[in-house]
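The complex appears here without one of its protein chains, the remainder shown in place.
The block that comes next holds subunit A.
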């Protein structure tokens, strides 16, 4: 088993750090799956439906890494799964951001007294000399028999799919709603209406976003013919988790998609050229 990747462009390093930070906020422990062409961050922790991951982030290796070598467990299973406390990795990476920034960042899988993900960074220092920093972040390797837990979740059978409004606006709205209720109802229909609403004993608040685009799926034609296009499909979810997802705006996603499985699930996407983040938010039992 071998893994070694090197990033030499500082925008890529920054983006990578951003991705790790975003994922670390959503989940404490996380599984990193290293494959030939992609790097995945997968979190299974609490709330996923039927043991499927609740967070699935895919990074295109070619975009981030200038050099990338990996050798999986066996040639047939050419992948590596490792588990780690992502906040440790994120704190470590943030320290690289604190200084003037890293010129190169090398990530390796190493064997110290325990398996470690070794980060070697070359820092730009004020003087002519380079400063080398080495961090060993302990990881746990996941045996092959447990790999299936981290398979890519199947696409949910959603009723509506909608492109979310600019995340920053939505985030301000949701952050204000956070103080009113622990749960938020997210609803959408096929003609581009997106509604977030909270209610408590004293007040009901709903914010409507209209005229949004809906992504085209192959089977969307037949579905729209069968159902009422104006009908709102909604799911009530934990507002804190939803707000956490909205912090993903830091990734500068080109689009954010929300799929609603009525009453059961929100399947959220952040899509960038090289990064895709999927987040599953099950509806809370509270209604």
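Note that in this section a contact is a pair of C-beta atoms (placed from the backbone, for glycine too) under 8 Å apart; a residue touches a chain by one contact, two chains touch by 3 or more; residues count from 1.
Convention: contacts and distances are computed from a predicted model.
Undergrad: When one chain of this assembly is omitted, its UniProt record names it as which of these: "DNA replication complex GINS protein PSF3", "Cell cycle checkpoint control protein RAD9A", "Sen15 protein" or "LANO_0H00452g1_1"?
TA: "Cell cycle checkpoint control protein RAD9A"
Undergrad: Based on the whole complex, identify which of A:59, A:105 or A:137 touches the chain you can't see.
TA: A:137
Undergrad: Of the residues listed, A:88, A:169 or A:264, which one is in contact with the missing chain?
TA: Among A:88, A:169 or A:264, only A:88 touches the chain that is not shown.
Undergrad: Could you pull out which residues of subunit A are in touch with the chain that's been left out?
TA: That gives, for subunit A, the contact residues 85, 88, 91-92, 95-96, 98-100, 112-114, 116, 123, 125-129, 131-138.
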